[in-house]
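With one protein chain withheld, the remaining protein chains of the complex are depicted in position.
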Amino acid sequence: MNVFLAAVSAHALVLALALLVALAAPPGRGRNLLAGGACLLLAGSGTVAGWVALTGAQGRISVPTPLAGLDLTLVPTPLGGLFTLVAGGVGVVCALYAIGYVQGASASRTSWSAFAVFIAGMMVVPLAADVVTFLVAWEVMAIGSTVLVFTEHQARASVRPAGLWYAVMTHLSFLLLAAGLGVLAAASSSTSFADIAAARSSGGLVSIGFVLAVLGFATKAGAVPLHVWLPRAHPEAPSHVSALMSAAMVKMGIYGILLLTRLLPSGPGWWALVVLGLGLPSALYGILQASVTSDLKRLLAYSTTENVGLILIAIAVAMLTPTRPGIAATALLAALLLTISHAAFKTALFLSAGSVLHGTGERDLDRMGGLALRMPVTTGVLAVGCLGAAALPVTSGFVAEWTLLQALIHADAHTDRLTTAVLPLVMGVVALTAGLALLTFTKAFGIASLARPRSPGAATAHEASPSMRVAMVVASLGVLAIGLLPGQLIRVLTTILPPGTARATGSGGLALPGADAALDPTAIIAFAVALTLPMVLTAYRLARRAPRQRSPLGWGCGGVRTSSRMQYTATSYAEPLTRVFADALAPTRDVTVTHVEESRHALQSMAYQQQLVDVVESRGYVRVVLLLDRVGDWGRTVQNGNIHRYLAFSFAALVVVLIGVLQ
Amino acid sequence: MSTTLAGSLAVAVQVLAITLAAPLIVGVNRQVRARLEGRAGAGVFQPWRDLRKLMRKNPITADGVILASTLSVALAAASGLLVALLPLATNLTAPGLRGDLFVVVSVLLLGSVLIALIGLDAGSAFGGMGSSRHMMVSALVEPTVLVAIYALSIPVGASTLSTILAARMSEPASIVSPVSALALVALLVAVIAETGRLPVDNPSTHLELTMIHEAMVLEASGRDLGWIELASWMRMTALLGLVANLAAPWGIAEEFTAPALAVGIVAVVVKIAMLAAVIGVVEIFLAKLRLFRVPELMAGSFVLGFLAVTASYLTVTP
Amino acid sequence: MAVIPWIALIIPAALAGISLTLPKASVVRHTPLIAAAALLGCGLLLVVRQPDGLTAAGGLLRIDALTAYLLLTVGAVAVVATGGATTTSANGRFSALMCLFLASMTLAVLADNLGVLWVAIEATTITTAFLVAHGGGRHGLEAAWKYVVLGSVGVAIAFLGIVLVFAATGEDPTLSWAALTTRAHLTDSARIGLALAVLGLATKAGLAPMHSWLPDAHSQAPAQVSGLMSGVLLSVAFVGILRLKTISDHALGVPLMRTMLSVVGLLSLAVAAALVLTQRNYKRLLAYSSIEHMGILAIGAAIGGPLATGAVLLHILGHGLAKAGLFVVAGRTLSATGTHAIADVHGLLVRRPSLGRPWLLGITALLGFPPFGLILTEIAIFVAGYQRGFTVVTSLALLLLLIVFAGLSRHVLAMTLTRPGTPEDEMGVDPASGGQRLVVLGAFIAVAMLPLLAWPLSSAVQAAVAALGGMP
Partner (left out) sequence: MTPITAQVLATAAGALLLTAVLLLWRRSISGGVALLGLQGLALAGLAVATTPDGELELYALAALLALGKGVVIPFLVLRTAATVGDAGQARAMVNPTVGMLLAAAFTTIAFLVARPLVTASTRPTAAAIPVGLAVVLIGFLVLTSRTHALSQIVGFVMVDNGIGATALLSTGGLPAIIELGVLFDVVLVVLVLLVLTRRIRDSFTSIDVHELRELRD
């Protein structure tokens, strides 16, 4: 019995079980536990299938359909196996988290069954072996996530437009893929990926197919300018769903682009520029919007766009340096590491954001504060997540960006003119993105968890339930594990990368022969601990002689009142940046001043209101929507109910056919 | 003596030396400025006295402040780690601690984040204002630092600082090449911005609206303030030492012997002191830039770094 | 085997007679359902027995795998439409006309002679005229008038086409489809004849530019009538077009029908896209969705080849079931809320789950989401389109489908999801009985089972495609 076959059939059985349990179990804690457990099992079986595929299992599963010659086939590949593994891992953590988190609408039968379908969809997409299966699995993932985005439609009015944007953009992604992959299948006259890869076809048609497919995958990955659904859908979906979407579903877009580079290895040079053209703006624009928004989940959504941008840059560098295999392999490794590390820390961040929302009822950073005292575990996870997202030492983000930097630095000028011009620019953008990410996550962690609570909700925050805490801690341990021992991860990835790309050094460190660089995080940690020990000892000795004293009033140049309104909020924290990047963000500010009736000079009140809208959406997409509405209105005037006009249509059609057929 | 043990001991010695030397460097800088301003000045060893006083005083923290003590100690540790990673007194490195470009910049930024968090945790308007401005400046500084060191690494072909220094010592001509000159100027501007010297931030001011570094440490007191001051002095010394060594790499200890190490330490302290004195003199003539002109300065230094990179591409013979 | 088609014809006709004469209202109310069940039975029997081109009634009728498959479709959709809808004022005349309507559709399906096909299609127009006007008041009359005038004129064009095809058969004149498909050479008048015949049948198939009657007729007719018309009458006329395409591809080569069907298909999608965006009446929304799906079928037929044609046939069954179920639910929503306007209906999913859930389920099927079968057929048509060189046509179709998706989902979400903060106006109760709700749910489950029923369906679909001459 082929191992892969066993894993996938087990996965299918568990899906049926999960759906049955979701529909049959009694509402309340009973259903949450049972359905959550079933989804946990589902994601677990997916992880097993991913692991089996990653470690090079063979096998082929094909399900017949009523149409001749159109079977749905699944074949394990190492690359697909990795992405199933990542999605499965994130699925396990999110299912565990959901058991404690869901209540009300997100604990309904439809939500649980949609959650199971969503996980199952993501497990199958990387294993699909031909165009039709890939598209069907893609839509299974789409329907699962669309239903989940709408769960809280009764609570907030903003859920419906967000869900609509999400559904339409997901369908745009599906149609772009259908076009792109269809053209590729036509160019190599077969729908199976193996044949497309073997055909090595090239020419104008293949380029069109490639660009369409890349745009389709970029829409799902949330790359600028196709990212508008991401900052709308993620804040509205329940946190465990937005964690799964951000950490796992977005990666299916990345898997697609990597698949394309494997199906069409010898593409022309400008293909890499297309991917780079999507990557650079995504990284910069994504982190810029993240740094100025004050809604925590919207911040995390935009940071996903930024990380997708970095991954696309890594893939583009891999495509730009075919003449230097060492560098191309390092860049590919960087892309994989960025994907895995983003999956880990974004899950931790979204789950902690959900726990904060669960505890304080607040989503806006301006109304949080002082959570470190009230929600220690969540703050700890948020700290680790923010460290990972800001790519600071000892976290998975650091290892991933380090690999990307090594690839960029060592791809020196010997390649062609194209890379010479592009590489310094890419280096500058990656560095600026890293800098802004620093500010963003300092703001996110600092404003949310330090100093005094800025709203009654934050003041009465309570810690999350046990299952949520376990899930969050597991996610943050993932971030730290990859950060500390990247060597173990490299051993797993060897089946995907070309031989000799990276070696795991003794103490879990990482060596890149291609770029002759080595990183040993455990050594850095050891030295840091060795340094801090004497300092802590002296601090402890000093503390015994001069104990700390508490006073109700801070210094603040002698005038501070203890009200929490005196503290900086997330909006004010990002105000200098908004001013520096004003033309890219186009903030709309208005100050309304109400004077006292008696005299013009005395102010009664002054209100400052700043509105930051997504420029891509307000300038690009809104115009398209208005155009479509005008087309709709024009269409309605044509169909105005006058029978003579209808008869004229038929008559004109008759005459046109008569003359057309004349010939 | 295995190289790893030698390397680690050398680095430990370097950290100890720089920890002791840092207050001295700041003392020199302040003394030079005092003399030029016609004041007697508090003497070169005043910072050591301040430090001793602060370490013995009771720290006072307002209600609602959560992580003040742990963050200040962590900040000191981060600065220590930064000093360990940079080739200041000795070029030897412990195996895991090769001063790789990105690792150095990340540890530098870790320090920035920690001090920003201290500012936020203070819970007062000034702490938030200082922290927000500091993070904006360090966000704009990071591209310049990365691109500048990247430009220096291209002629050498490796991105670890110790190899760059060894290469520059072997052929001094490369030090005055256009690539190195442009990169060094860009790096110097970036270091000045990062350590909060004029024209980006005035270290000696307490005027609410202009201070960046001082605003963050406003609420700190007693030994918390002590750790923070020590950390920022060590950071400034380390960064100035990096610039000094890149400009004049001679005297750095190549192998692990007592005399070489002593020479290395003395050489680096003298070089940093001279650089601190020069900065002191220059600061007299500079006024603080308006905050929203700082991005233009940063953009300028980034372009310098960018030119250095493209220049290095052109001169490299294929 | 030969007797089954006669049963399929005679039972509905006989039931029509019974429902006119029999006074007992309870029986008369259900005669259309009985007729539909009989058709479904005959269809199933024929599909299982796999007939291979048997002619009856002196060459006028024909039973092959295609007719068997179509009879099954007509029966299934009819059961859903008549079983699911609440027959409020079902008097004898209404049931009789419904049974006659079913009988004429069966005749159209079984017809081998093109003349008989024309007479049957015209009979469907006549029988449904008064059904559309039934209980609709002023709007019903207006819809009926437009339906009959436009429908008859369109079908008259088809008759002109058939006459010219008959003239083109030269020495031994024949109108039998089986004979015509074997004719290698037809005189030049066949070009004009076939083009006009297809244009005429396109009217009854609801394809643009001859579609104008469809929104009015389908939105005014009672639920089961519009369900039947939208679900299967359009498809029966479309299969007529498929039969004519087989003759044309065989005798005149492929380009004529390819260009014509592609143009008509894209036009239909464009009309549907333009009018779904800011639509205000949810029954007209369903009507335009029918035009859109007919556009997809036309493009699938233009692409040709065994894969696309199999997908078209499967799509007919899937779309028919889903659309019939949806029109029935729309009828119940109308009687519950008393308004056609989309803007006045909101929060169906929460306030009337028995209406909201099937409504959302059916629309998800139409939008092309798994687990429903339409996703598979649409992907098959797109992939076949690209593989057979229809790159531009398929890409344009994909773009228009995106606009239709946006329009349809915007309106349906507005109806089903709650608008927090808007005042709760009172809403009537859902009139359907348990059995009727089950029939509708059964229809959607059947559409969901389509891609999984590989074993029984694939042989039936492939045999039907072979019966169509494999569509070069």
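In this document, chain identifiers A, B and C correspond to the written order of the chains, with residue numbering beginning at 1 in each.
The definition used in the following text is that a contact is a pair of C-beta atoms (placed from the backbone, for glycine too) under 8 Å apart; a residue touches a chain by one contact, two chains touch by 3 or more.
None of these values were measured; they are calculated from a predicted model.
The shown chains contacted by the absent chain are A, C, with contact judged over the whole complex.
Annotation: of C:55, C:86 or C:189, C:189 touches the absent chain (contact as defined above). Of the listed positions C:84, C:215 or C:451, the one in contact with the omitted chain in the full complex is C:215.
Only one of C:77, C:175 or C:408 touches the absent chain when the whole complex is considered: C:175.
Residue in contact with the omitted chain (choice from C:28, C:70, C:129 or C:269): C:129. The chain that is not drawn here is touched, among residues C:262, C:279 or C:333, by C:279.
Against the chain not shown here, chain C presents residues 60, 113, 115-116, 118-119, 122-123, 125-126, 129-130, 133, 137-139, 141-146, 148-149, 152-153, 156, 159-160, 163-164, 166-168, 170, 173, 175, 187-189, 191-192, 215-216, 219-220, 275, 279-281, 284.
Although one chain is not drawn, its touching partners on chain A can still be listed: residues 635-636, 639-644, 647-648, 651, 654-655, 658-659, 662.
Please note the rule applied: only the chains that are shown with their structure count from here on.
Centrality by Cα centroid goes to chain A. Taking each chain's centre as the mean of its C-alpha atoms, chain A lies 43 Å from chain C.
Here the spacing of chain A and chain B, counted between their Cα centres, is 35 Å. Interface of chain C with chain A (complex): residues 145-146, 149-150, 153-154, 157, 191-192, 195-196, 199, 203, 209-210, 212-213, 215-216, 256, 260, 271, 274-279, 306-307, 310-311, 314, 350, 364, 367-371, 375-377, 379-380, 382-383, 385-387, 389, 391, 394-395, 398-399, 401-403, 405-407, 409-410, 413-414, 417-421, 450-451, 453-455, 457-458, 461-462, 465.
The part of chain A that touches chain B in the complex is made up of residues 370, 372-373, 390-393, 398, 401-402, 405-406, 409-410, 412-414, 420, 424, 427-428, 431-432, 434-436, 438-439, 442-443, 445-447, 449-452, 507, 509, 516-524, 526-528, 531-532, 535-536, 538-539, 542-543, 545-557, 560, 562, 564, 566-568, 572-577, 579-580.
Here chain A touches chain C in the complex through residues 63-70, 131-132, 135-136, 139-140, 142-143, 146, 150, 153-157, 159-160, 163-164, 167-168, 171-172, 175, 178-179, 182-183, 185-186, 189, 191, 205, 628-629, 631-636, 638-639, 641, 643, 645-647, 649-650, 652-654, 657-658, 660-661, 663, going by the rule given at the top.
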